[in-house]
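Presented below is the structure to which this report refers.
Removed from the display is one protein chain of the complex; every other protein chain stays in position.
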Amino acid sequence: MIKLQTKVKVLCFAGLGEAIGKCVEIPVDSEISVSELRERLISTYPEHERSIRSCMIAVNHEYVTQETAIKTGDQIALIPPVSGG
Amino acid sequence: MIKLQTKVKVLCFAGLGEAIGKCVEIPVDSEISVSELRERLISTYPEHERSIRSCMIAVNHEYVTQETAIKTGDQIALIPPVSGG
Amino acid sequence: MKHVAVTQEEIDVRHLIEWVQDRNCGAVCTFMGTVREFTHGKRTLYLEYEAYQEMAEKMMEKIGDEVLEKFQCTKIAAVHRVGRLDIGEVAVAIAVSAPHRKDAFQGCRYAIDRIKEFVPIWKKEYGEDGSYWVGCNC
Partner (left out) sequence: MKHVAVTQEEIDVRHLIEWVQDRNCGAVCTFMGTVREFTHGKRTLYLEYEAYQEMAEKMMEKIGDEVLEKFQCTKIAAVHRVGRLDIGEVAVAIAVSAPHRKDAFQGCRYAIDRIKEFVPIWKKEYGEDGSYWVGCNC
C-alpha cells in the first residue's frame, strides 16, 4: 500500500497557541487517526507533551475519539481544558 | 375578672376583602386569642366560613399561631392563600 | 445587602441587576415572573395583583435576609408589582449576586419559591369566562 505524505493544519489555542503557534502544520501519511496525530504533535513539540496530552481534539468543530480517522481538508484543532464563562 | 368589650379591626384581602370588606370591625373581649377571633369572624360571616378557615392570620405583619393573644392596637389581617409571583 | 419593594410601576430588571452587581461577585442570577396568556389551554386576558403592602415588603425583606444567610450570596433585589398587568408584563423580578454561580442560582430560586409561598400578594385572573382570585376559596 502506497502512503502519500501530506500536511495537516492544526489550530492551537490559549497557552498552547502562544507556545507553538495558532496554526501548526504537521506532515502526516494520507491516513492517520487522531491518536496518531497527537503522537506526531508530541514528537514535534516534545517540550509541550503534557499540555498536548491534556487537550481534546476537535475535527470539523466536533470533539472526536482517539480512533477517528482524519481526512484531507478536515479542520483539526487542539482544545486545551476550557475556561470560559 | 372584668372583661372589657372593645373592637378589633381586621384587614381582609383578595376574594374575602371583596366579599366582606377590606376592613371589618369585630367586637371582642379585651383578651382574645387568634383562634377565638377566627371563630368570631366565622359567626359574624357564616357564609364565608370555608374561606375564613383557609386564611392564615397575621398580627402586626407577622404570621402567628392560633394561641397568640391579640392586644389593643395590634394590626390584624386575614391572609387568604397567597398567589403572587 | 438587600433591596425589596412592592410597586405599581413597571419593573425594569436592569435596575435590579445594576443594584446587585459587585466587584467580588462572578455570578448574577435573575428571575422574572411574567403574565402568561395560556395556562392549560385557558386564555388569560389580564391579571390584577393586590398586596398587603407593608407586610409583603416586610416578608420580602425577611426572605432577602434568609437568602443572604443560607447561601453565599452578596446582594439581592426583589420587586413585586401590583395593579393591572397585561400579557407579557413582569409581575415579579429578583436578582441575586454571588461570588459563584451555584449560590446565585440557589439564592434566586429560593427567593421566588418563598415569595410564592408566603408573601401576602394575590392575583385575580380575568379570562374570557369572567374573573376569579387564583388559589382562593372565596
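Going by the order they are written in, the chains are A, B and C; count residues from 1 in each one.
Note that a residue touches a chain if its C-beta (ideal position, glycine included) is under 8 Å from a C-beta of that chain, and two chains touch if they have at least 3 such contacts.
Remember, it's a predicted structure, so these values are computed and weren't measured experimentally.
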Displayed chains contacted by the hidden chain, counting the whole assembly: A, C
Among C:V28, C:M55 or C:L68, residue touching the chain not depicted: C:V28
Of A:V28, A:I42 or A:A58, the residue in touch with the unshown chain: A:A58
Absent chain, residues of subunit C that touch it: 13-14, 17, 21, 23-39, 87-88, 99, 101, 104-105, 108-109, 112
Touching residues (missing chain, whole complex) on subunit A: 11, 13-19, 48, 50-51, 54, 58, 61-63, 77, 79-85
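By definition in this document, only the chains that are shown with their structure count from here on.
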Euclidean distance of C-alpha centroids - subunit A vs subunit C, Å: 49
Centroid distance [mean C-alpha coordinates] between subunit B and subunit A, Å: 74
Of all residues in subunit A, the ones touching two or more other chains: none
Shared-contact residues (touching 2 or more other chains) in subunit C: none
